[in-house]
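As you look at this complex, bear in mind that one protein chain is not there, while each of the others sits in place.
So that you can tell them apart, the chains are marked A and B in the order they are listed, and the count of residues begins at 1 in each.
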Amino acid sequence: MASVSLSGIVKRFDRTVVVHGIDLDIADGEFVVLVGPSGCGKSTTLRMIAGLEDLTAGQIRIGERVVDRLEPKDRNIAMVFQNYAIYPHMTVRKNIAFGLRMAKLPKPEEDRRVREAAEILGLVDLLERRPSQLSGGQRQRVAIGRAMVRNPAVFLFDEPLSNLDAQLRAQMRLEIKKLHQTLGTTVVYVTHDQVEAMTLADRIVVMRDGRIEQVGAPTELYRRPASMFVARFIGSPSMNMIPGVIAEGVGAVGLDGVGTVSGLGELENASAGRRVFLGVRPDDLRVATEAGGGPLSLEARVGVIEPLGPETLVYAEVGGRELVAKADGRISLRRGDVVRLVADVDELHVFDAETEVVLRR
Amino acid sequence: MRAWYHARTVGQKQAVWAWIFLALPLFFFIAIRLFPTGYTTYVSLTDWNLLRPKNFIGAANYLRLWNDPIFWQVFWNTFKYLLIGMPISLVLSFLVAYYLDQVRFLQGTIRALYFIPFLTTAAAMAWVWRWFYQPVPIGIFNLILVDLGFSQQPFLRSTSQALGSILAPAIWAGLGFQVVIFLAGLRAIPETYYEAARIDGVGRWTILKEITLPLLRPTILFLVVVSSIGFLRIFDKVYNMTVDGKGGPLNTTRPLVLNIYQLAFTDYRMGYAAAQTMVLFLVLLAVTVVQLRALRTK
Partner (left out) sequence: MIFGFDPSRDPRKILIWTLVALGGLVMIMPFAFMISTSLKGRGEVYDLRLVPLAPTLENYTYLFRETKFVRWFLNSFSIASISTISVLFFDSLAGYVLCKYRFKGRQVVFVAILSTLMIPTEMLVIPWYVMSKNMGWLDTYWGIMFPGMITGFGVFLMKQFFETVPDALIDAARIDGLGEFRIFWEVALPLVTPALSALAIFTFLGSWTAFLWPLIVTNSSSNYTVPVGLASFSGEFSTEWNMIMTGAAVATIPTLVVFILLQKYIIRGVILSGVKG
């Protein structure tokens, strides 16, 4: 078990800089998820930790050791790949034991560890099978088993679930989380799926264009996004953004063609006339059953309705713009109904339109 | 050394391995392919005959070649092989593949029958065909002709028939390869195109002309080039089917490669032979470039 610390990590391929100087400290036993859209540099960062890519600049420590020049096998890490990367010409047992054999572990110890991992992962009956005879979920378990038996200080996961169907993904997600709780090993996990990030992580690192956009606990990122990018990326459906401009007086924003919101309190760097976006999550934007006021209260015309059971997603038009809101599943709504969308002041986010940085915390 | 290696980054270590693995192949390609190419080019500018030292004579070999009636005859022969052989073999192999594609019963076996000649030793088959062309009572072709009431033909002994007689086994040997490639190309055309055409009530001939052939364009181009190169390089069959391997009678069947072989390894006129290999190289290069162009336009 070990901590991982990245300082000033830069990666350049030929002319293009993929990772622009990342600093990140991961505590021993922590489950950290790197999340971001494709091409944000998250996988490259993970591969640099693994030793599969060179650093252009910066330093990586695993535990107390600087590992920049160590080969992957000497870094005390294990990795699970997106396409499982299990050897198709070897049995499950050989696949799991392969790394141990390379490390020249005594045979009884090897067998013990393989058996232990197989038991935890429910692979005991499959040990003599070939990968082609396994389902996607089973293959992923083999890949995890192969990583487990090495007793690594750090587990690296590179989008391990993206090839599975939705149901299996949810199930494997749970298993990975349980595994982390059982083993307590440090995990660095890369995904583009924010749901995976939210459900698995102790701490999420949101990346964009090779830079860290925000680091924090899942709820913190959800409730206090530091930028429009994080606000949109975390949470589904993504946050509604209503353009507007800061009005005279404290804590007031004039929304384009909709009206004014006030009572927002102190806004950082807010001079009147500055273009901003007011953000509100669909979860926080409710369809009010009765007319009433609030800091945000918008009259809207119902468009598409998506009933999810307990609640209903409502796509409603407000001042020529479509917003998504949630309504109680028992309310009956129809296309064309005029309703009121309301939100509490605590749930409103204000972002600078130009820098996209949050102005209200 | 070991310390130096351990101080490298992962990427540098991989580069070291890459060069270690490539060292021998790279040396081979430079020594056995690239350097000799330059060497031939140089020899083509000398009067070298293995006995005396090389003298640089500039373009003299090329000038001589320009004025050499035998060279022009050989050059023209080579193109005859190409211009007659390539279209015939392509049309034949397409017909076979087109119809073979429509039958299912024993299809694999029939395909194998067509393919077998492609794999066999050209020198051996040349002798079999040479035997077929013999006069009565030895040669089967003449026996058949006489049985059917025609007169005997001289075949390999005639200045007008010999080239065609050598071309026949060349086409025969290459046919199976082209059939296999055409069949694969035909099968790669999605069935839905044909189904859609059939629903539209399009006739067999129109389907062939408007769907099959246009979609086979890359396959056809590939085969045109491969078979062109094959015919331009014809050697084994001519060597084995003509008297003393000379490409007779009266040089009427002698192709460029055989001429080069005779010049270089019978007469030891290395410089002049090298100049002719340059011509062969340029012709082959032109064929390949034309193919690349044609592929790019689509």
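Note that in this section contacts are C-beta pairs under 8 Å (C-beta built on N, C-alpha and C of every residue); 3 or more make two chains touch, one makes a residue touch a chain.
Bear in mind the structure is a predicted one, so any value in this text is a computation, not a measurement.
Taking the complete complex into account, B:114 is the one of B:94, B:114 or B:155 that touches the chain left out. Although one chain is not shown, part of chain B still touches it, namely residues 11, 13-15, 17-19, 21-22, 24-26, 28-30, 32-37, 39-40, 43, 96, 99-100, 102-106, 108-125, 127-129, 131-132, 134, 137-138, 140, 143, 169, 172, 175-177, 180-181, 184, 222, 226, 229, 233, 235-236, 239-240, 244-245, 257, 260-261, 264-265, 270, 273-274, 277-278, 280-281, 284-285, 288.
Counting over the whole complex, chain A has residues 47, 50-52, 71-73, 77-79, 81-89, 98-99, 102-103, 146, 158 touching the chain that is not drawn.
Everything that follows uses one rule, which is that only the chains that are shown with their structure count from here on.
For this pair, chain A with chain B, the centres built from the Cα atoms lie 59 Å apart.
By the touch criterion stated above, chain A contacts chain B in their complex at residues 51-55, 68-69, 71-72. Those residues of chain B lying in contact with chain A across their complex are 6-13.
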